[in-house]
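What follows is a set of notes on a single structure, which appears directly below.
Apart from one protein chain that is not included, each protein chain of the complex appears where it belongs.
All chains are identified by letter, namely A, B and C, in their written order; residue positions are counted from 1 within each chain.
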Amino acid sequence: MAGSTWGHLFRVTTAGESHGPGYVAIVDGVPAGLALSEADLQPDLDRRRPGQSKIVSQRQEADSAEILSGVFEGMTTGTPIAILIRNQDQRSTDYSDIKEKYRPGHADFTFDQKFGRRDWRGGGRSSARETSVRVAAGAIAKKLLAERWGVGIVGYVLQVGDISAGVPDPSAVTLEQVEATPVRCPDPSTAARMIELIEQVRGERDSIGGVAELCATGVPAGWGEPVFDKLKADLGKAMLSLPAVLGFEYGAGFGVATMRGSANNDALVCEDGEVRTRTNRHGGMLGGISSGMPIVMRCAVKPTSSLPQPQETVTTQGEATTIETKGRHDPCLLPRFVPMAEAMLALVLADHALRQEAR
Amino acid sequence: MAGSTWGHLFRVTTAGESHGPGYVAIVDGVPAGLALSEADLQPDLDRRRPGQSKIVSQRQEADSAEILSGVFEGMTTGTPIAILIRNQDQRSTDYSDIKEKYRPGHADFTFDQKFGRRDWRGGGRSSARETSVRVAAGAIAKKLLAERWGVGIVGYVLQVGDISAGVPDPSAVTLEQVEATPVRCPDPSTAARMIELIEQVRGERDSIGGVAELCATGVPAGWGEPVFDKLKADLGKAMLSLPAVLGFEYGAGFGVATMRGSANNDALVCEDGEVRTRTNRHGGMLGGISSGMPIVMRCAVKPTSSLPQPQETVTTQGEATTIETKGRHDPCLLPRFVPMAEAMLALVLADHALRQEAR
Amino acid sequence: MAGSTWGHLFRVTTAGESHGPGYVAIVDGVPAGLALSEADLQPDLDRRRPGQSKIVSQRQEADSAEILSGVFEGMTTGTPIAILIRNQDQRSTDYSDIKEKYRPGHADFTFDQKFGRRDWRGGGRSSARETSVRVAAGAIAKKLLAERWGVGIVGYVLQVGDISAGVPDPSAVTLEQVEATPVRCPDPSTAARMIELIEQVRGERDSIGGVAELCATGVPAGWGEPVFDKLKADLGKAMLSLPAVLGFEYGAGFGVATMRGSANNDALVCEDGEVRTRTNRHGGMLGGISSGMPIVMRCAVKPTSSLPQPQETVTTQGEATTIETKGRHDPCLLPRFVPMAEAMLALVLADHALRQEAR
Partner (left out) sequence: MAGSTWGHLFRVTTAGESHGPGYVAIVDGVPAGLALSEADLQPDLDRRRPGQSKIVSQRQEADSAEILSGVFEGMTTGTPIAILIRNQDQRSTDYSDIKEKYRPGHADFTFDQKFGRRDWRGGGRSSARETSVRVAAGAIAKKLLAERWGVGIVGYVLQVGDISAGVPDPSAVTLEQVEATPVRCPDPSTAARMIELIEQVRGERDSIGGVAELCATGVPAGWGEPVFDKLKADLGKAMLSLPAVLGFEYGAGFGVATMRGSANNDALVCEDGEVRTRTNRHGGMLGGISSGMPIVMRCAVKPTSSLPQPQETVTTQGEATTIETKGRHDPCLLPRFVPMAEAMLALVLADHALRQEAR
């Protein structure tokens, strides 16, 4: 119960710190007979890794994954798949300052309070670099979902600061549209303005927040459990388990607060023999169980806490001081957040898919 | 993994349907030596039950809890506490219409897809009545948290439709302020306008959504686990496991999307030998671990789906029809949502408190 | 993790003490569509209950089960099934002596050490009476296993003291043979001698131990997980979770210690297109996974610890004293142990059956 394991039947356990030897994930419960190799993991790892474009952190990490088990003759065997990603560009000298000072917005202080000590070389266990192995595990889940159930997953940046994209139909967004620009917003003109804002913010030695949207298509009706393990609840937990996420909503989200029931309810209709809803304000989940409609959700991501400008804080001894981050940080987390969130979405769906199989 | 259990060390399992004999919760992991009787459970059950005021459902349920185990000579023994609440005012005739039709916004269709059958007398397992035993379990968690760690929990209605209360300091809100009006908004003048709106909406045979805010004070720094079981993640899951919740945020929430890092970071300061933050945009959690500051979160709750006006839907055979709810439903879920959400908040904190004890 | 829950997908949580209001089990994960009523639970409850014959405890308990949820129109709905059994013949005055003295062989001392307090009216949570709701849950598992996979389960008494039955083929033993005598030994002449011994032992104000054997037929090859959750491991845990069990073995069991590999290995053969083994020293499990052969296991059960003769012990203050049990206890636990062990066997198999479905 120490919190490094996700899922019940499709189950991922991770280990690793940002400046230690590397990261490991063990993915247990993957059904036998899925074609799999390291090449299936690399594309999403490349989308997540630093140094991929000018608007993200310039730390250089190949994030090259090695599969250590669970695959034989190119196919999964049904036994746990261990994935190893070694750290390369650690430069822990960049971080020696933070040994004695608590960085605002980071987990330095809370880790010290929790454990009585912490790996002060960077974020240690709380670093977003931990999501690298989640992304690798998520790539397996994505492939399983696509091949066995025809489920498709796509995420994208909906908002950066005050700049919002209009995405009338999330289920129509393609990976190609998302990957067309480094900011991962499928609307090209909005993307350009977002990139401009990010570069401006970086020039001002600051950072900026935003919102990502995710959509899963092809999810059959019936996934999710009635009470505590509602699909919406596990999706919310999954997204909030990612660093920097302060809000989660699905379907109409916070917009429901001002709505009347008569306007909010999605009418049920029958088309081509299939029951569906005319609109999708319920975001593809009713009673916490998938309805067969696209699952749509959004995450609010805070601006990067590490800043190359002085910030007020205290030393570990409680003395007032300032800290200025000298590391290589993202001026906006959103572009690299997209593959992380997609991975968590895939992990949740794969787990619930198998849970439904056991019914 | 069938989804009826919450928590790892402070662990609640529930059973029951809205129109069956009753509900049961088994609360396992409560430490020995806590003074406890049914009288400790009843106040929150009374806050949750229907029929408590004019602005909620008029179904009559005493929601009287019987403790069947785990308490001896007025003290918990450390063994599981079973709680039984029998249903009384079931009137299942009210619901016979929904046997053949899917109610919009409800789980009727998704349950049929998931299980191939459903208890069509009301919401069955998906009924919000299931939260009665969660509230009873939460009352135990609240008492444990208060006595052992000095943690206080309070929830209230922040918004109904377009009417929002200004609550400058969530940690200063008291239970008495909340309970002063049936709408559970601590600001009396806003409360009056909310009640007026709810009565108007009911008169129009409609329903309205809203937002609830919750605050936990006295939580020591160090609760929550670094990766998947972040405190924010478990809180998000807990809130989203409640019926009708479509959004969750904590601290600055979705507001972070438009913020700069330099404005969003909470400066660390030292006061009276204690490290704290000058502001609380982080909502009391950093890296998913409690910081010692008040934990503040908000939930978006949709308008009641059951409406006493015709709504477009289909029969279980897929034929177009309309349905008009004749049962006794809440025109606004928020007032009764408050004790449900407080209970879930308490369950999460009690579980993480014990997890931290094991460290 | 407080230890009152069994299983992952077919999951049972129990609560209750021997002299409290009663016992509850919540059985979560039962697939929808199984015909079920209280009448399905009662036969095994009757086999377990005290007072059923002259050679067991004379405490009078009807052990009448009420199903509170999860069944609608005579069929399981897929939601958790809560079962309530109220205590009746509590006579806690019988037990007041043990408030101040630790009974040898019981959990009185260890509960005090663990919890700092205990329910001293009888065994409290450690009473074998807790198995009543396990037996009720097991009856559901048995029915599911029989209907969906054709699995049959039978247990019987193999040995009482020095008297052993010869049972050449465990898979041929029938429930009728077992129930033909109150001692539940399928060999009538051995049964008669066992009963005689038990009555003699009771006359001498003493108790006697024994061995029970269990067999599951019809289990398909492939149930059980490779590493920690081997089927043999979960079966061993299940049996050892029952009171008074000090030993567990399957197949050739402790007999393997003196065997050569060439003699112990079961040759694989093909009969009627099915791979099977010529002999079954492996007890139906290879690598912890079912082989398709009958699963055969044995449990060693100690003589009842409560004795109507003075035994040396200490008071809760550590002073030397003696204690003589005045309650109504079984001179031999084995006859009533059989349905308890069958129930646990069924719970393990039902859980692993569903786990295999999710593969």
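We take it that contacts are C-beta pairs under 8 Å (C-beta built on N, C-alpha and C of every residue); 3 or more make two chains touch, one makes a residue touch a chain.
Everything quoted here is computed from the prediction, not taken from an experiment.
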Residue among C:A35, C:A172 or C:M259 that touches the chain left out of view: C:M259
Selected from C:H19, C:R121, C:K142 or C:H282 as touching the chain missing from the view: C:H282
Residue of C:A32, C:V173, C:L307 or C:A353 touching the missing chain in the full complex: C:L307
Touching residue (missing chain; options A:D63, A:D119 or A:D206): A:D119
Given C:P31, C:P186, C:G251 or C:P335, the one touching the chain that is not displayed: C:G251
Chain not shown, touching residues in chain A: 1-5, 8-9, 11, 13-17, 20-24, 26, 28-29, 32-33, 66-70, 72, 75, 77-82, 84, 114-119, 121, 124-125
Residues of chain B (touch criterion as defined above) contacting the omitted chain: 1, 8-9, 29, 31-32, 78-79, 226, 354-355, 357-359
Residues in chain C touching the chain absent from view: 1-6, 8-9, 14, 102, 104-107, 109-111, 113-115, 125-126, 130, 159-162, 201, 206-211, 220-230, 232-241, 243, 245-262, 264-270, 273, 275, 277-278, 282-283, 285-292, 300-307, 309, 311-314, 318-320, 355-356, 358-359
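As a convention for this text, only the chains that are shown with their structure count from here on.
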Chain whose Cα centroid lies at the greatest distance from that of chain B: C
Distance between chain centroids, defined by C-alpha means - chain A, chain C (Å): 46
Separation of chain B from chain C, taking each centre as the mean of its C-alpha atoms, in whole Å: 39
Sites on chain B at which at least two other chains make contact: 1-5, 8-9, 14, 114-115, 125
